[in-house]
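For this depiction, one protein chain was excluded, whereas all remaining protein chains were kept in their positions.
Chain lettering (A and B) follows the sequence in which the chains are written, and residue indices restart at 1 in each chain.
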Amino acid sequence: MWVAFKWVLKRDLMLAVRGRSEVLTTLMFFIIVVSLFPLGVGPERETLAEIASGVVWVAALLASMLSLGRLFSSDYEDGALEQLVLAAHPLPVLVLGKIIAHWLVSGLPLVLLSPVLGLQLGLDGETLAVLIFSLLLGTPVLSLIGAVGAGLTLGLRGGGVLLSLLVLPLYIPVLVFGAGAVEAVRAGLEAQAHLSLLGAFLVLSVMLAPWAAASALRISLD
Amino acid sequence: MNWSSWSEFFAMGGHAPYVWGSYGVTFLLMAIEVFLLRRRRHAVMRRIRRLVRMQRETNE
Partner (left out) sequence: MRLFSKDFWFQYASPKTFYPLAGKLIPWFAGAAVILTLVGLYIGFFVAPVDYQQGNSYRVMFIHVPAAWMSMLIYVVMCAYAALGLVLNTRLSDMMAAALAPTGAMFTFVTLWTGALWGRPTWGTYWVWDARLTSELILLFLYLGYMALRSAIDDPRRASRASGLLALVGVINVPIIYFSVQWWNTLHQGASVSLTSAPTMAATMFAAMIVMTFAFWAYAIAVALYRVRLIILERERHARWVVELAEQER
């Protein structure tokens, strides 16, 4: 089982490295969305710092949602997904491997880039650290929940827009507590409660989402 | 009795647009839902009958 998990993880990472441009596109999208806000709202430092956490988080939500289409679709088209479903190994474990690989190439870069964008929007010191940490805890949850939606909409016409309608409402708790953690620090409070809840979401979704995504794939490939 | 005249009833103490706007839209939506369901039933029945006719023609 462990071997199969590692194999899936390695294979997906290798494919992602080969198709670098797609990973970069997600990252560019993230940067552009965040950069648009000062142009729309105005360059006042005070205002920007006030909305910074929300802006970065919403942009991360959208970027991670846009990259979901890639999670299963190429494997679906070349038939590799069917092989996985029919394999002797438990499907949820293999799906978890794919999700982790997906997060490593589309979620982790967002986290690493976020301090730069946070600085641009006038966050500093502790708020910046909390922003990074909340993204580190929250973006894997986005990939996990998103995998269920990606499995359900596999191969459907207009799948991309449909996926956003299915997945975005489920992202709300992560957004609330992720952006809330930064807000709390800005207001001079502790961010610990928010971050622990984000951690709880992560644990919960690691336990449930691979299983649900695996059933979704089974339904879609049936 | 709350109202001394019909015009007072319709005025709703100055809140007429809000009260009648709420009730109007609610019952309008319900009516539309029922109307759409009835139309869908006609369409379904017509479709089934057409299917039967087509089958009969191919059999003959």
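Operating definition for what follows: a contact is a pair of C-beta atoms (placed from the backbone, for glycine too) under 8 Å apart; a residue touches a chain by one contact, two chains touch by 3 or more.
These numbers were taken from a predicted model, which means no experiment stands behind them.
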Pick from A:L104, A:L168 or A:V206: which residue touches the chain that isn't shown? A:L168
Interface with the unshown chain - residue positions in chain A: 148, 152-153, 156-159, 162, 165-166, 168-170, 172-173, 176-177, 180, 183-184, 201, 208, 212, 215-216, 219-220, 222
Hey, which chain B residues sit against the chain that's not shown? 1-3, 9, 12-15, 17-19, 21-23, 25-26, 29-30, 33-34, 37, 40-41, 44-45, 47-49, 51-52
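The working rule: only the chains that are shown with their structure count from here on.
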Provide the C-alpha centroid distance between chain A and chain B, rounded to the nearest whole angstrom. 43
